[in-house]
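Shown here: the complex without one of its protein chains, the others still in place.
Every chain is named by a letter (A and B) in the order it is written, and numbering of its residues begins at 1.
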Amino acid sequence: MKKYSLFMLIILLLTACGQSNNPNTQSIDFQHTSWSDITQKADSTTVNIHMWGGDEGINRYIDEWVAPKLKEQYNITLNRTPMDTQNILQKLHSEKRAGKQEGTIDVIWINGENFKNAKNNELLYRPFRDQLPNFKKYYDQESLAFQYDFGTAVDGYEAPWGKVQFVFQYNSNKIEEPPKSFEELKAWVKDNPGKFTYPNPDDFSGNAFLRHLLYQSADSPESIIEEPFSKQHATKHSQEMWSYLNEIEPHLWREGKHYPSTLSELDRLYSNGDVWMTMGYNEARAEHMIEDGVFPESTRSFVMESGSIGNTHFLAIPYNSPNKEGALTAINFLLSPNAQLKKLNPTYWGDNTPISIDKLSAEDQEKFQSLDRGKTVLPGKKLEESFLPEADSAYVEWLKENWKNEVIRND
Amino acid sequence: MMKTLRHKQIQFWVYISILFLFPVLFLLYKSFTLPMRYETHLHAHFTMQGWVTLFSENQLIQATFVSLGIGAIVVILNLIVGLTAGYALAFYDFKGKSLLEALILFPIIIPLLAITIGVHIAMIRLGIADTWVGVVLIHLVPTIPYAVKILRNGYTSLGTAILEQAYVLGPDPWQRFLSIDLPLLKPAIRSTIFLTFVISLSQYVITAIIGGGNVVTLALVFFPFLNSANSTVLAAFSIWFALLPFLFYILIELLFLLLPYQKPWRTRS
Partner (left out) sequence: MKSSGTTKIWLLLLPVFLFLLLPAYGLFSALWSSLIHQGSLSLQTYQELFQKETFWSSLFYSLRITFIATGVSLVIGLLLTRTFYPVINRLPGKLSVWLPMLFPHFVWGYIVLLLFEQSGLFSYMFHHLGIIESRESFPILTNDQNGIGMILTYIGKEVPFVVLMLLPVYVQKNHQYKDLVRTLGGGRWAAFKDAEWPWVSPILLESGVILFAFILSAYEVPYLLGATFPEMISILTYDWFYAGDWSERPLAFAAMISTSILIGIVSWGLYAITNRKRWLLTKGKR
């Protein structure tokens, strides 16, 4: 009896194939559907947005501002679920392999390596960006920042939601004049042993720190950004970077025997006063940290004269979203000037907007320009001048692998 | 005799305070104060920010109940599997017993992530991914080994003699189980309930993948905040997280009070 039931279960597990009760959601072609039809169909539906949930400001922006507005304006119930992008992709990947056509996620927040992975594994719904009225109206269609996401062609599979720039934070009580270049940083690190470190490049921000150095290490940033990735090219242009890192290592926090494994570890060190600088994407990140009492009041930010890398983050629709009309409507709303303005406001998130200010109405332009982002945020002009685009996402992986050999196992 | 017991009690509380109570109280203190600065003088900045953030998380209460519900079902299934298998392993000798015992440990040895990803596709095909059923099933993987081991040990230390005596009471095995096994096994059952509940509660990745975000447990709300440099918020979340198994435990203790043959066995020391 036991053997029989075991056998049955195994057979069941192995043979039960894709429950094909799907109404073939994929075949709906929105390209020839008018926008008003789409919003009409989205009426009184639920949209599930899955996104990373570790920031209270971001969560509140979605829950307290976006969700009620969407309900009010489009009668859409927005349901936010906290979930890491990696896990979302894992779930979609398994669903794809199991042939599941009706999933549970309508909108995801994505960029960089994750986007490349999702696109290559065909986990995303077909190109939709250029249909969004708000994208067409308020965003620069030609902008390179929307054409490429870490070197991967966007092809309309995702719509720009926000943009961030990499800045350093420092304690102005301890440091009068922050370094302007990596050379000055090296000198400062040597003068102040133990007061600087950077996150392990396995961490997203630590990796970005290295990419800045890589740009510097190559003859010009363009030679990294514009040429396609190859190991030879990377090796050739990285020699200076490795020697720089090895040179500062003995003067780093704990003499470089341990590097913070995450940005939050570095932030905590900065908060405790172990180190006097921290860093990270989102030029406004210090605002919240000061408000919450994590960073000292005297925190200010700076960028290197050689430039600061910035990137755009996007919204996309999974291939098996059960409510694509709702997803489109919601994304279009999130791209609207109003939603972008609220997002920029430091009380919620403080995330910069990829919108083209000059395409807005005079009234809206005024609102954006008069918004005070806080005293730790560098002036918009300064940020714009120092902006550097991201390189191919293959560099991210390459740096992770090689850093351990060049810097860590070297001693 | 009394004196040594008293002495022992004091000694016990000293050890326990250092090892366990102090760290937890420190965490509680952290949840009400801003991160401290090393150089500044000893005084704490009181804040409610951690707890305000916690309760402004609008899925908190619902997620707490979901976790309680899933935990309760996981515990019940664990007791069923643990009591039957534990009984067989303790009182019978059979071929392949050692192998089976090692196999039962396997779910702890193999990283859960590997198991989950393999099982996920099967669950999608069976239509139980994205449902609480799937989440309950996957929570069995890291819990059952503990349940079987603890209950098996419970039975072993009872010895067969005591259960043989029970035969005198009558042939109804269910009656026997309720009136003899259950009260005697209480310490082991209590441990099983507590441990499996705690393990089920703290599963994040496997819940996220199998539940697909449709089943939002407390871990799903809590774990993203672990990656925060804000010790105040983290401490408040952690305390809330720890309160849940505590409440569950008290609930179970109340249930235990309803068991038959409570007194005679308890007082024996």
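Here is the rule we use: contacts are C-beta pairs under 8 Å (C-beta built on N, C-alpha and C of every residue); 3 or more make two chains touch, one makes a residue touch a chain.
Note that the structure is a prediction, hence the values are computed from the model and not measured.
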{"item": "Options B:Phe46, B:Phe94 or B:Trp174, residue touching the unrepresented chain", "value": "B:Phe94"}
{"item": "Sole residue of B:Val148, B:Ile180 or B:Val216 that reaches the chain not shown, by the stated touch rule", "value": "B:Val148"}
{"item": "Contact set of chain B toward the excluded chain (per top definition)", "value": "5, 8-9, 11-12, 15-16, 19-21, 23-24, 26-27, 30, 36, 38, 41-42, 80-81, 84-85, 87-88, 90-94, 97-111, 113-119, 121-122, 137-138, 140-141, 144-146, 148-150, 153-161, 184, 187-188, 191, 194-195, 198, 202, 223, 226, 231, 234, 238, 241-243, 245-246, 249, 253, 269"}
{"item": "For chain A, residues in touch with the removed chain", "value": "2, 5-6, 9-10, 13, 86, 93, 113, 116-117, 120, 194, 200, 202, 254, 257-259, 261, 269, 272-274, 393-394, 396-397, 400, 404, 408-409"}
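We take it that only the chains that are shown with their structure count from here on.
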{"item": "Cα-centroid distance, chain A relative to chain B, in whole angstrom", "value": "36"}
{"item": "Of all residues in chain B, those that touch chain A in their complex", "value": "34-39, 45, 47, 49, 53, 56-59, 117, 120-122, 124-127, 129-130, 205, 208-209, 212-214, 216, 220-221, 224-233"}
{"item": "Residues of chain A touching chain B in the complex", "value": "12-14, 16-19, 48, 50, 52-56, 59-60, 63, 81-84, 87-88, 90-91, 94-95, 97-98, 100, 103-105, 262, 264-265, 267-268, 271-274, 289, 292-294, 296"}
